[in-house]
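Note that one protein chain is taken out, while the other chains of the complex remain in position.
Letters A and B mark the chains as written, and numbering starts fresh at 1 in each.
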Amino acid sequence: MPNKNRKVAIAVSLLLVAGSLGYLALGNFGENIVYFVTPSEVKAFTSETYTKKVRVGGMVVEGSLKTQPEPVGLTFELTDGAATIPVSFQGIPPDLFKEGQGAVVEGQWNDGHTFRSTMIMAKHSEDYMPMELKRAGVELPKKDFMKTLAP
Amino acid sequence: MLNRFIRYIQRYKGWFGGAAAICIFLGLYTGLLASPPDYYQGELVRIMYVHVPLAHTSTLAYSVLFFGSIWYLWKRDPLVDNMCQAAAGICALFTALALVTGSIWAKPTWGAWWTWDPRLVSFSVLLLILGGYLMLRKLVDDRESGGRYAAILAIVGGIDLPIIKFSVEWWRTLHQPMSFSTRGVSISDDMVIPLTLMSIGAWLLFAYMVMVRTQILYLTDLLQAKKGRLFSQTHFSQTSP
Partner (left out) sequence: MTGFYTRWAMMVGGLLILGMMTFQQYQHDLSTTSLATLIKSTSTSEPVRIQGMVKSGTLAGETKQGQATFELVDGPTTLAVVYAGPPLENIRELKTMVFIGQLDADTKTFKAKDTALINNFGFVTAAYLLTVLSMCWALFAMSQRVMVLFKEIKDEKLYEPEIEPLAK
């Protein structure tokens, strides 16, 4: 490899590392980029930020899930304990999506009343156990994954 | 003529390889056949038995690289440099596999192959850092300065380790938090067995692979030296540091 190309390649490899570390430092250390916002923060949106594409994380409220056959879709409510927002979605949600579990939805709070979601991601807890234990009513020592959903 | 440590490796590496093979075979058997499916995820929980050991072995591998780099800058022992380079290569393999298996697990559970979650981003940054490290090693001709630059780069990149570890605790994230923590274990006993076996197997496998790769790098250097392409006084002397 010619000397000049080699120097360029070394510079590229250093830039790769510096850039990725810089992204981490700027993106995550200062809370400029937050992976998702909470329903309370969505409620505080003004008409200028309605069209912004955001991710919202929270718990799916028990008993709020309603599905519709044509076109296939569903509506439910998402809460962070303090505030609750209605969410609508068209399509089939992931199989692990469930009432009383965490979920992260991507979309827009466009009319200021309903969150129109284009993608649903199901958050699952770090609890793992077989069906027999679950049916026997065993609770594992920790059940606080709301912790990572609350700010 | 061979370095003392290389002889030790040649003599004892088989024990690590054998132990790793036994642990991984038992882990695969319990993980695939003898353990029950999860009440909520079903059979998908079995992906955990490969994903989690791969992921934390790759952070262990990076720790080896990190402390090895400090040691190299301090003592300037070329064999330590070989060991660092070996650890970086193996770490890259483990990291890449952890990312891919994580992605395969995420699609049917979360519902997406990839998302800009802090844990996922910080872990991918580890792969980028390792890519930069290995590129640098390949491109700098001079061994001594190349090793020095690479060591500095590995030490700077070390700040990613605590970020990965605590990303699920510090920030809002989709990734599930640690199942083993001071608050208790939230995995049932039947599932802890394959996870433990596979974790121990992955550590031993990493140790074995680093030994073999260190040998490769050292022997390559030795061959180069014999052919008159590399001059290093300390590298091939009988005395150990």
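Criterion: a contact is a pair of C-beta atoms (placed from the backbone, for glycine too) under 8 Å apart; a residue touches a chain by one contact, two chains touch by 3 or more.
Note that the structure is predicted; figures quoted are calculated from it, not measured.
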Touch as defined at the start, partner being the missing chain; which of B:58, B:82, B:115 or B:215 qualifies? B:215
Hidden partner chain, residues of subunit B it touches: 1-2, 7-8, 11, 21, 25, 28-29, 32-33, 37-44, 46-47, 50-51, 54, 93, 97, 100-101, 104-105, 107-108, 205, 209, 212-213, 215-216, 219-220, 222-223, 226-227
Had the left-out chain been drawn, it would touch subunit A at residues 65, 67-69, 72, 74, 92-93, 95, 97-99, 131, 134-135
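The working rule: only the chains that are shown with their structure count from here on.
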Cα centroid separation, subunit A vs subunit B, in Å, comes to 29
Sort out for me which residues of subunit B touch subunit A in the complex. 36-41, 45, 48, 108-112, 115-118, 121-122, 125, 128-129, 131-133, 135-136, 139-141, 153, 156-157, 159-160, 163, 167-169, 171-174, 176-179, 181, 183-188, 190-191
Could you please specify the touching residues of subunit A with respect to subunit B in the complex? 1, 6, 9-10, 12-14, 16-17, 20-21, 23-24, 27-28, 33-36, 38, 57, 93-97, 104, 119-135, 138, 140-145, 147-149, 151
